[in-house]
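Only one protein chain is missing; all other protein chains are in place.
Per-chain numbering from 1; labels A, B and C assigned in written order.
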Amino acid sequence: MIKAAVIGATGYAGAELVRLLTGHPEVELSTLCSRQYAQKPFSEVYPAFAGTVDRVCEAVDVEHIAEKADVVFTALPHKIPMEIVPRLLHQGLRVIDLSADFRFKDAKTYEAYYEPHLAKDLLEKAVYGLSEIYGDKIRGADLIGNPGCYPTCSMLPLIPLIKAGLIDPDTFIIDAKSGVSGAGRGLSLATQFCQVNDSFKAYKVSAHRHTPEIEAILSETAGRPVVVGFTPHLVPMSRGMLCTIYAEMDDDIDETRVRECLVDAYAKSPFVRIMQPATFPETLQVKGTNYCDIGFTIDARVGRIKLISVIDNLVKGAAGQAVQNFNLMFDAKETAGLDGVSWPI
Amino acid sequence: MIKAAVIGATGYAGAELVRLLTGHPEVELSTLCSRQYAQKPFSEVYPAFAGTVDRVCEAVDVEHIAEKADVVFTALPHKIPMEIVPRLLHQGLRVIDLSADFRFKDAKTYEAYYEPHLAKDLLEKAVYGLSEIYGDKIRGADLIGNPGCYPTCSMLPLIPLIKAGLIDPDTFIIDAKSGVSGAGRGLSLATQFCQVNDSFKAYKVSAHRHTPEIEAILSETAGRPVVVGFTPHLVPMSRGMLCTIYAEMDDDIDETRVRECLVDAYAKSPFVRIMQPATFPETLQVKGTNYCDIGFTIDARVGRIKLISVIDNLVKGAAGQAVQNFNLMFDAKETAGLDGVSWPI
Amino acid sequence: MIKAAVIGATGYAGAELVRLLTGHPEVELSTLCSRQYAQKPFSEVYPAFAGTVDRVCEAVDVEHIAEKADVVFTALPHKIPMEIVPRLLHQGLRVIDLSADFRFKDAKTYEAYYEPHLAKDLLEKAVYGLSEIYGDKIRGADLIGNPGCYPTCSMLPLIPLIKAGLIDPDTFIIDAKSGVSGAGRGLSLATQFCQVNDSFKAYKVSAHRHTPEIEAILSETAGRPVVVGFTPHLVPMSRGMLCTIYAEMDDDIDETRVRECLVDAYAKSPFVRIMQPATFPETLQVKGTNYCDIGFTIDARVGRIKLISVIDNLVKGAAGQAVQNFNLMFDAKETAGLDGVSWPI
Partner (left out) sequence: MIKAAVIGATGYAGAELVRLLTGHPEVELSTLCSRQYAQKPFSEVYPAFAGTVDRVCEAVDVEHIAEKADVVFTALPHKIPMEIVPRLLHQGLRVIDLSADFRFKDAKTYEAYYEPHLAKDLLEKAVYGLSEIYGDKIRGADLIGNPGCYPTCSMLPLIPLIKAGLIDPDTFIIDAKSGVSGAGRGLSLATQFCQVNDSFKAYKVSAHRHTPEIEAILSETAGRPVVVGFTPHLVPMSRGMLCTIYAEMDDDIDETRVRECLVDAYAKSPFVRIMQPATFPETLQVKGTNYCDIGFTIDARVGRIKLISVIDNLVKGAAGQAVQNFNLMFDAKETAGLDGVSWPI
């Protein structure tokens, strides 16, 4: 059994990690840390876990964690990880960080959108944890920068098509829609029930921090600078994310060729499902699971492909992909702890 | 007082018409027709109207309606209006039809997306009821083809910019999101609560019948054929619609110029509100009202404008715009019956 | 025109007051006060009001208000009104207070559930604003303690039956369900979207502060001490409240007699609607309106009546009843500003 600690266990992504790791056959969850709920049983914060995870949350103590864990999942607001992670690594721990702090190779990009980086020397060492794409590097990594939810959902359909040269990288529009849990468990007026319920809106229009993350990876993929138009929206639902992605393509590329490209790219990926032609995914079908389901159609009249992808933002978009990366890092079955069957409704 | 009849009064758009006309200072609601609920009091179908609209619903009888009404609102599934409307007009009634049957000048377009047209001779005579754009024609019309919800929401922001030559008509992408009431009151699995709640999906991808309606009007506006990429999505909310619209534009056009263009275009329009720079509308703010609120930003990095517009699909997208057209046709104040203040939440 | 001020205009009840007073034919809304948003236009806080209420919110200044208003609505958390209201009255203003501060005749009861009372001398003078029951006193009042939402919804069905001696006051069980807006606009984890959405729970079980309010009024009605079992629940919806009320009654009382009692009691009340036998209200049918709709059935097998009543907690349960009380106080038509037709959905 591999011993795991979760720091930030009582946030939404952290609690989802606790859920997944509790059911993982090769993990012993040895430590839960929570700044806000230190000394409280986890099941008091989340009564769903009564009888299953009654363990008391602890304050963060790096040395203490090192004694009890082999791997640490940090599920914290950005900035805090870059203070803690160097010390965790120094103790010989392997780290999967769910924040943005270790997702960028280029500190300048991070600093342009976030703030001064305090652990720049780790950026080169850190591996971007988009499991299906960077699996080989992830296997040997000690530090994973686990991807954002929007980047995961929008890049999985795009990357194989870019690599195959089927779409024009200068024309990407990502119109993204997310459930409310993406904003986390912190209090804010914008996520109060009455402000969200029975309404729909865009937010952080042309200003969301996941934009540079997407552009950095897609630029690397395309071998030249890619900029994308990105617009996130808020859906009155708890979990789930759907990206509608538009790209221009040559007239002579048909749906068969696109389908082959996607099916081939993910032939060995247990969590990416390419939908049948002319069918499109809804977020319901991946709720609580680590799947990314992808549908597409070519709108020949306008010379564009529309790709529609869905994930559960807390699972494939956060905790689930972190566990998938853990599986790769520790040579477990890729689906270990992630094989639960989905809900019909 | 002008006497009005509503045919199809117990559908969602019909019932919304009843709500608005009941509060209209110059209207006497003389007849409510419902196929499904003939002989039942309207307030038995919609208990919200108990004490206000207890009138009994009637089966459709064109001669009888002609005796009691000056104007008829037909809120029926397409195909039925093209059978009834000629007879209503023949009786000297003026008609505002909320279906697609009289929205197209070109019967061929209609027939390509719907079915054989049975009243082609009326198509030239019918006026497309996008109130802010075609007000002059609407004033003198006897037959209005009331616009679809998606066309209303997406074209109000686009038309002034097309006219001013600020955007490239070959590059329009309309990513639209609608509440569930847009599907009407008829039973279907797709609109059952458990299929929609806490989920999000696209539907009729590249196949929605509002596409040719948008293209016909925008082509007329641009003076040349315009095709648009259109993708509708279903939001787990009852009312409301938001369109995120992408268009390419020249680098030298700035937000000030766009703003002036939109503000000028709607300076005399009481129901179009241009948001302040860098603010964007949510559907909540127009719920139950006839407003179309528009925000925008220029994403200079990709050379595109993003326009975000919201309406209540049952009001400005259906019944409210029908009443607005009525006001224009009968020389009432444009806001009569439509001046209710919105809800804070 | 009567000049009105709203203090606490940007909370949910306050904003609802602004909505209703804006449409009131005899009111000029002269002043909006908000602690949190002083110096901001009201429509910046609630964009629904853009173009309608762009007035800038002010900090509270009693003398300044007195110059500009005849009546003040205070929509503030309890405790603050008892500090401000005496000064408002001193300036000759009439006051309708939406908090609990002036609902109790007996300071001790208030103090047992809230905190030390700072304006006890006003309690005798204040009139409990349950409009249908205390209309005569309300007409002459200078200070109204506007009722809580639960007390309004649960007592309107009970009071006539108590007065008629049809039900046993020792047996009342009130199982109440409320939308989330009842908790107000303040931030709390319990009202964050993801904590409420797609879930249901009881809260403040046997501990809700509306219990003593209900008991005080029902005891006065019955002429002897009445205690009630009261359990509030939280429904994942923004607005609306439903109370299911159980009471024992003699076997020889039938539904006809109960119906007559309720119909007679509210024969002159425009906002109470007694449903047809064997039909029961849902919260949807009163949304946005000042109605209280009541259905009932006698469960002869167990010797109990079940009464089901619904209101919009923000309207009849707060701002609407306040306006109704205003109408009574200022001799306006009882329905002025409150006659909007309900929504079908």
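Methods note: a residue touches a chain if its C-beta (ideal position, glycine included) is under 8 Å from a C-beta of that chain, and two chains touch if they have at least 3 such contacts.
Because the structure is predicted, anything quoted here is derived from the model rather than measured.
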Contacting the left-out chain in the complete assembly, out of C:V18, C:L32, C:I214 or C:L242: C:L242
- prompt: Which listed residue, C:V85, C:C194, C:V272 or C:V341, touches the chain dropped from view?
  reply: C:C194
- prompt: Touching the left-out chain: which of A:M155, A:V286, A:I305 or A:L338?
  reply: A:V286
Field: Among A:D198, A:E213, A:D299 or A:E334, residue touching the chain not depicted
entry: A:D198
Residues in subunit B touching the chain absent from view: 12, 180-181, 185, 187-189, 191-198, 236-238
- request: Identify the residues of subunit A touching the omitted chain, counting contacts across the whole complex.
  value: 12, 15-16, 18-19, 22-23, 46-53, 181, 197-198, 238-239, 273, 275, 279, 281-282, 284-289, 293, 340-345
- prompt: What residues on subunit C make contact with the chain left out of this view?
  reply: 173, 175, 177, 179, 194-195, 197-203, 205-206, 227-229, 231, 233, 235-240, 242, 244, 246, 280-284, 287, 295, 297, 299, 301-302, 304, 306, 308, 345
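Please note the rule applied: only the chains that are shown with their structure count from here on.
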Task: Could you please state the distance in Å, as a whole number, between where the Cα atoms of subunit A are centred and where those of subunit C are centred?
output: 46
Statement: Cα centre of subunit A to Cα centre of subunit B, whole Å, reads 39
Message: I'd like to verify one number: the distance from the centre of subunit B to the centre of subunit C, where each centre is the average of its C-alpha atoms, in whole angstrom.
response: 36
Statement: Multi-partner residues in subunit A (2 or more other chains touched) are 194-195, 197-198, 236-238
